[in-house]
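Missing here: one protein chain of the complex. Every other protein chain is in place.
Order of writing sets the labels: A and B. Residues in every chain begin at 1.
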Amino acid sequence: MNLLSVNNLHVNFHIKGQDLAALIDVSFTLNRGERIAIVGESGAGKSILGFSIVNLIDKPGYIKSGSIKLQNKEITTMTPRLLQEVRGKRIAMIFQDPMMTLNPVLTIGAQLVEAIRSHTRISFKDARNIAIEKLHSVQIASPEKRFNQYPHELSGGMRQRVIIAIVLLLNPDIIIADEPTTALDVTIQAEIIQLLLDICRDNSMALLLISHDLGVVSRVAERTIVMYAGRVVEEGPTLEVINDPQHPYTQGLLNALPQMALPGQRLNQIQGNMPSLNERPTGCAFHSRCPYATDKCRQQQPDFIQSGVSSVACFMVENMITEFEQNTDEESL
Amino acid sequence: MRHLKKDIIPPLQESRWSHIWAGFLGDKLATLSLAILVFYCLVAIFAPLLAPYNINSPNFMDLTNAEIAPSWISGDERFLLGTDDQGRDMLSVVLYGTRLSLTIGICAVLIQITLGICIGLISGYLGGRIDNFLMRCADIQLSFSTMMVAIVFLAVFQALFGMDMYQQLAMIMLILVIGLAEWPLFARTIRASVLAEKQKEYVDAARIMGISPKRIMFKHILPNTLTPVLVIFTVQISNAIVAEAALSFLGLGMPASDPSLGALISVGFNYMFSGSWWICIIPSLTLIILILVMNMLGDWLRDHLNPKTYRD
Partner (left out) sequence: MSTPLIQISQLEKFFSTNESWLSQWRIDSGKLKRKKDSVHALNGINLTINKGETLCVVGETGCGKSTLARVIMGLTPATSGEVHYQDQRIDHLNDRQRMLFRRRMQMIFQNPYASLNPRMTVYQTLYEPISFHNPQLSTAQVDEQIQTLLESVGISASSIDDYPHEFSGGQRQRISIARALSVEPDFIIADEPLSALDVSVQAQVLNLMMDKQEERNLTYLFITHDLAVVEHFATRVAVMYLGRICELASTRVLFSAPKHPYTKALLSAIPRLDNNTTQPIRLIGEVPTQMDNPIGCVFQARCPYANQRCYTESPNMIRQTDNSSVACHAVDEGRL
């Protein structure tokens, strides 16, 4: 059964009298224990998607239409009190900057103990023991010492571990991790990614990883959703998306990686930039940068089409599939 | 949400100033304040043309006309706002007084800004011992209250050079004293912004180009630090006007022969309870409205220009 299902979600931003669409018709489902990655460049709307799932979109943004269901409970229409419960116990968030979650004037210990005591009534001493045990389980060396330290005394990787410890305490069904390792060094990043993977597996938590790094995504996620200019353009099993990308944008994104070109040779770049909110073109948003764009792409928005195990929104792929089907039909005749 | 804003807002940022201007026009109170301030400035500039009487003419003071009530009470058509204790037309006197008060206020703040910018830039950009020395000077300056310094200074000046000399130089002295007393406010603000700007890479880029420190300070850093200065500027003008009024009220400001708003209030205060209330109330109201309007503009600017509180 679906743990989380997002259906036809539209999120708009009302800026200077203009109603600008940040998310257009986004749908996906997340099962219990499943790990999904949302990939896209800045401005694609992937962070907004993360925030709208827990209904944290502030003015000038608002959810225009669509539904977000957590086990058949509608989140978009929830009362603030119920939402609070959902945010704490069912869905947890990990941000790029751990200081967004940690309170700089409280010790690590105080914040952990508070998290424990907010939903179970136990003594400070017991809570302290649990907290230290959790710090230990996220591989923090000498947790007793760290317990009494302030967030600024810890390195970035250590802070992210503390956040994961807090998340573990809350024991949510879903973790939304918004670029959790972008600010970290490669060796630390590898450790944090491994840690995230381990805790999700061990506690059968679902993970929604928001990232721009396809390398990280391929290590973590089972399924990948590629977003461009507020829309989902491709969705499928991670290996499939990375090894056999269908949408020209996904192809471009992968081809632009340095490891895809011979050393010393030019990289395969995508021309131009992602259009900003107020200058999104008509038709397929990618047409201005797409090498295969036709007049149809400039006028109409392509629908999703099943291509193998992935689904893609692209006329080129659609044409290829229909041609292929026609050919096989003719052959069978 | 901070995080989200970053994602959404920048591509829409056209010109920040036109954006702020649009927001300003949308705020009725702010627009009204600006309109009143512009009115005050125009009145101050064109006081010699607008005033019904020439205050420099020997006939202006006529004791036979003393203490005539405003025209809607006395019915005397000659004097719209009545006359003061020496028979001067209140309207003319208030017009000239406003002109004087605004001049003193603006000039004093210009001195403050010039000093503040130079000291703040040098202090922030060069850092080290110079910074330490200049900022300790600022601390010492701030530890004396402006009024105290001004009172002591002006009183000593009066005692040393006598009343006549003082009356001739009163305006310049007031500008200098108020101007010199409050430079640390600007210097500190500028220094803080310079310290922040200095970290940015465009300053390094300019240094790598071999551009001289003087040019980097004034051409590259200064334009980026002026936003908070603009806010303090409006507030400081009103402070300077109030300081001048207070000094004049205490008899250390402008002489009665060449009165600013403060001096007028001071004179009028003696007649407050003898029935001639307008001599005091009219300049007081003029002053209060002016200060109120300037503070409102200052507040509005502070709320909307401060990058921390800057929202769309």
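As a convention for this text, a contact is a pair of C-beta atoms (placed from the backbone, for glycine too) under 8 Å apart; a residue touches a chain by one contact, two chains touch by 3 or more.
Since this is a predicted model, take the numbers as computed values, not measurements.
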Checklist entry - Looking at B:75, B:210 or B:275, which residue reaches the missing chain? => result B:210
Item to check | Of A:18, A:194, A:278 or A:328, the one touching the omitted chain in the full complex | outcome: A:194
Checklist entry - Thinking of the whole complex, not just what is shown, which of A:15, A:56, A:78 or A:256 touches the missing chain? => result A:256
Checklist entry - Which one, A:242, A:284 or A:317, makes contact with the chain that was left out? => result A:242
Checklist entry - So which bits of chain A touch the chain we can't see? => result 41-42, 141, 155-158, 185-191, 193-194, 212-216, 218-219, 242, 252-254, 256-259, 261, 263-264, 266-271, 273-274
Item to check | Residues of chain B in contact with the chain not shown | outcome: 10-11, 13-16, 200-202, 204-212, 220, 223-224
